[in-house]
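Heads up, this is only part of the complex; the chains shown haven't been moved.
Read from first to last, the chains carry the letters A, B and C; within each, the first residue is number 1.
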Amino acid sequence: MPPFEDFRLARRRFVHKRKIQWGDCDPAAIVYTPRFLDYALEAIDAWMGEVLGVDWYTMNTKLGIGGPQVHATLDFHSPARGGEVLDLHVTLEKATRSTLAFLVQGRIAKRLIYTARCVTVIIDRKRFKSIPLPPTFRRRVDAILGAKSS
Amino acid sequence: MPPFEDFRLARRRFVHKRKIQWGDCDPAAIVYTPRFLDYALEAIDAWMGEVLGVDWYTMNTKLGIGGPQVHATLDFHSPARGGEVLDLHVTLEKATRSTLAFLVQGRIAKRLIYTARCVTVIIDRKRFKSIPLPPTFRRRVDAILGAKSS
Amino acid sequence: MPPFEDFRLARRRFVHKRKIQWGDCDPAAIVYTPRFLDYALEAIDAWMGEVLGVDWYTMNTKLGIGGPQVHATLDFHSPARGGEVLDLHVTLEKATRSTLAFLVQGRIAKRLIYTARCVTVIIDRKRFKSIPLPPTFRRRVDAILGAKSS
């Protein structure tokens, strides 16, 4: 587990870059709405891999656990176009026994494109039932959220 | 414009069916989350075509107007699997000068899979600015929402 | 196993309908190219379910076998637009020990939009190695291809 300071950093500055592809856009020549949820989940998954040490693919195929979404809210502020590069800022906002709540802010340069809030629940894959966050997740999550409130 | 009774009907019973495809599912063997927003928009677009008489494609390519989303909220209640058929119940809940607010409930038989609330704004495509609902939209929307409150 | 005549029928007339969605189209206001491969696989999977009795989802999640593609060729003849309905005509052209070769012709009314040829290999999921077609597949495939050559 990386030292405490890294988590403070991770929490504050985690940014995932995503170039908007031709095929992500619709006949209005802007990003097709559901792609924004794709991008948010891609950014959260990158955060999981980097901060918690395992991404969804590894969780599901190696560890027998999963991380489906139970909730998502999206607010769209400004359109995004092909070729532009989104900076997706990921913040862990809250954790319960089994869930992680994320805020993702998508920016292109200084322009806020959209915000997404996603709630992931950690489950036992076989029973499809929520379980407590695994101890390594819990320690890191507490370090981050402690850092946040301090 | 179809007679008033049809709108009451449309409002109450509009259901769009969508079979869940192999390619809609992820390695957890359930629907990949953003597909649920795809399905909701597909159902709303079917509603637009049938109830308002023009879908997004026609609006954008023929009429010079567009209908981007400004907001979406999704709550997931039960997982959905490949081969299952979603009944997507679309309800127009509210209209303002330029926006339409929809509720989409996705069910498989009696099981509630998810709910989505989406807010669409009608815009002038060239200026990318909101405009009042076109008169034909307004008349039908008022008929539906009048029917709703009566 | 349905009677022989049904397979002749299935082979000759299997058509899967697919409405082109707003989100399937790109800023050129035509179908985004990879969607045509999506549609072809959706049609082949429908054929698998109906003619062989199991679709890919069931094969993978229940039977421990899979059906990945080893080859695909696509030729595009005419553009397709939002709201149009594709008739996807699926023909089994050939079978080897482990593979099935399909032709999919996508038409909108009388207009030929594209053709796809896809080769699926049946594998043991765990070892990711090809296996002989299961006996039920083999019987039906032979009935179809026998019908074809007769």
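The rule is short, and it goes like this: contacts are C-beta pairs under 8 Å (C-beta built on N, C-alpha and C of every residue); 3 or more make two chains touch, one makes a residue touch a chain.
In this text the structure is predicted, and so the values were computed from the model without any measurement.
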The full assembly in this file, of which 3 identical chains are displayed, is built from a number of copies equal to 4
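In the analysis below, only the chains that are shown with their structure count from here on.
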For chain A and chain C, what's the span in angstrom between their mean Cα positions?
35
Touching two or more other chains - residue numbers and ranges from chain C
22-23, 25, 29, 82
Mind pulling up the chain A residues that touch chain C in the complex?
22-23, 25-29, 32-34, 82
Which positions of chain B touch chain C when the two form their complex?
21-23, 25, 29, 38, 41-42, 45, 49, 55-58, 60-61, 81-83
Quick check on the complex: what are the chain B residues that touch chain A?
27-28, 30, 33-35, 37-38, 41, 56-57, 60-61, 66, 68-76, 79, 125, 128
